[in-house]
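I have a structure I would like to understand better, so I am pasting it below and will then ask my questions one at a time.
Only a single protein chain was left out; the remaining protein chains are all shown in position.
Naming follows writing order (A and B), and every chain is counted from residue 1.
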Amino acid sequence: MTIVQYPTYTLDELADRLNARVIGDGQRTVSGLATLSDAGPHELTFLANRAYLKYLPATKAAAVLLHPDHAEECPTACLTLDNPYLGYAELSRLFDPLAARYRPGVHASAVIAESAKLGDNVEIGPQVVIEDGAVIGDDVVIGPGSVVGADSVIGAGSRLHAHVSVCHGVVVGERVVLNSHCVIGGDGFGFAHDGSRWHKIAQLGGVVLGNDVEVGSCSSIDRGALGDTVIGNDVKIDSQVQIAHNVQIGDHSALAGCVGIAGSTKVGRHCMLGGGVGLSGHLTLCDGVQVTGMSLVTNSIHEPGVYSSGTGSMRNALWRKNAVRFKQLDELAKRVTRLEKK
Amino acid sequence: MTIVQYPTYTLDELADRLNARVIGDGQRTVSGLATLSDAGPHELTFLANRAYLKYLPATKAAAVLLHPDHAEECPTACLTLDNPYLGYAELSRLFDPLAARYRPGVHASAVIAESAKLGDNVEIGPQVVIEDGAVIGDDVVIGPGSVVGADSVIGAGSRLHAHVSVCHGVVVGERVVLNSHCVIGGDGFGFAHDGSRWHKIAQLGGVVLGNDVEVGSCSSIDRGALGDTVIGNDVKIDSQVQIAHNVQIGDHSALAGCVGIAGSTKVGRHCMLGGGVGLSGHLTLCDGVQVTGMSLVTNSIHEPGVYSSGTGSMRNALWRKNAVRFKQLDELAKRVTRLEKK
Partner (left out) sequence: MTIVQYPTYTLDELADRLNARVIGDGQRTVSGLATLSDAGPHELTFLANRAYLKYLPATKAAAVLLHPDHAEECPTACLTLDNPYLGYAELSRLFDPLAARYRPGVHASAVIAESAKLGDNVEIGPQVVIEDGAVIGDDVVIGPGSVVGADSVIGAGSRLHAHVSVCHGVVVGERVVLNSHCVIGGDGFGFAHDGSRWHKIAQLGGVVLGNDVEVGSCSSIDRGALGDTVIGNDVKIDSQVQIAHNVQIGDHSALAGCVGIAGSTKVGRHCMLGGGVGLSGHLTLCDGVQVTGMSLVTNSIHEPGVYSSGTGSMRNALWRKNAVRFKQLDELAKRVTRLEKK
């Protein structure tokens, strides 16, 4: 149960924004968005997946956003649209209470270096720190306790949630969303070994995030050793992700939670990495590669497609027997070869 | 070596709190708790596992908490109790220096919105931010630099350590412990793809944490897309855990470090997930499921028990041979079938 207040719209207003068609009373107002089964009489809902069609007849929603093909089955008012899932995405942003809460200004407790430059209509929250030479674009929102390091640039329209750390010399594009506790530009993991101990290699590169990038909570993108770590436009990065120094991620790729990418690896455009995927260092993944959850990739991939590693889960009692056999697998294969030769 | 000061108790006082029996001088004081082998003459220790019985005769502790069966073997004073491990848990809380350090009040550097409500006896640390409409229950402790977002509720007796982010519209139960740098209510990972690029789905749900929940350092629990992410009562979550949007976790379940759970998965009551376990999205795990460390679960589990995936570790030279054979495993099985047919 959340107590956040949602904005209110008429169906006509929403149809106008979404370029959708209203069937029913366009003056009816809706003040929230919910699922087909949860929506109440003041809320809007949507049908974007046939699996949920069974919930349509009984919905209590004020109105349903759906494909025109399903309009006849709808027991209440409709907004019809060719791609209802995209329509839902747009609706969700219209109903986002955070958007309504936007309040330009700089909180008195924020510490802004004299040499920092703030754009128009920025909202700088309490306890924020903005260091020397940082440049904050127009319409940027910086949440409580976030830090923007020296000489870093935050592009117009970006939002940093609470406790974000953008380190020094980082370039963040426009309309970027950085969730709480992500770190952009921490030191890469670089040390030279002299045979007995480690010597730190100062990480002199930066990080460049393209436009429309999103980074999840507690994710870290390390700065380059020399040259930058580069995240392309429209790259979406989930929570608890680690991206090492000098990695490059192509435009429109998406990385699910807990992904880890080792140093200098290049991921192509339109790639998708499942949760917990690991990529070794110095690899190249071409455009259009998908890797399924918790797979480890240790070689470059030159053809688009879906890749996997690991084993499926099973009862532990069975797994133990199979896992023991895995340790003898090469030997087993040789035994089969010997049998074949007989 | 730590320099924290522990509280001091007499054995009689402790016996009274634990409902234990003293054998020896009840007026003897103890000012700390340590293991059988480490405890010094002013400290209390405990024996809760037969594996450590060998250390009992030589202990230098002032007194030992143990089962009555072992009292005769104890070289010093005893506190006897049927379940010494539970007794140890209770003792540990009595000796916790953090509990002794409780100092109600609001630090001058904290920024508290006028519309926020603070309960009785709260302790609000330096640099804290509490946003509009937040409600802080009685006896809550909020550590340095933590942020409580708009309209969020923190239940009575809860403790937020340093740098905790509770985002907007989150409900935290009573007696909850949130360790440093955990994020409750960051955006879930939701985007609609239009064939060429991603469109953000604003995450309009919240997070509800039950009573007696604990969340470890640097863990993240994402807010729901529509409807809430729900963590039951007495759920224990370790460090570096990622819980995606609209996940539900049943009461009394425990998740070890580095677990990742994808969106909309439901975990039952009294489940235990080992370190690094991954659960795919939209699954259901029934009550009483245990998953061993670093296993990946991609299908729902309908019977309680222990489940595993993966392979055991071995010398890399052997592993390389076996891993190559794994890539030919289907072919190997077909070869065996052909041999059998002969």
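To be clear about the criterion, a contact is a pair of C-beta atoms (placed from the backbone, for glycine too) under 8 Å apart; a residue touches a chain by one contact, two chains touch by 3 or more.
The shown structure was predicted, so the numbers you read here are calculated from the model rather than taken from an experiment.
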item	value
Selected residue (touches chain absent from view) among A:G32, A:G149, A:G210 or A:G268	A:G149
Contact set of chain A toward the excluded chain (per top definition)	109, 111, 127, 129, 131, 133, 145, 147, 149-151, 153, 163, 165, 167-171, 181, 183, 186-187, 189-192, 194, 196-206, 208, 218-220, 222, 225-228, 240, 242, 244, 258, 260, 262, 276, 278, 280, 291-292, 295-299, 305-312, 314, 318, 321-322, 324-326, 328-329, 332, 335-336, 339
Chain B, residues in touch with the chain not shown (by the definition above)	1-6, 32-35, 38, 83, 85-86, 88-90, 92-93, 95-99, 101, 107, 109, 125-127, 143-145, 161-163, 177, 179-181, 212, 214, 216-218, 234, 236, 238-240, 252, 254, 256-258, 275-276, 293-294, 310-317, 319-320, 323-324, 326-330, 332-333, 336, 339-340
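In the analysis below, only the chains that are shown with their structure count from here on.
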item	value
Whole-Å gap between the CA centroids of chain A and chain B	25
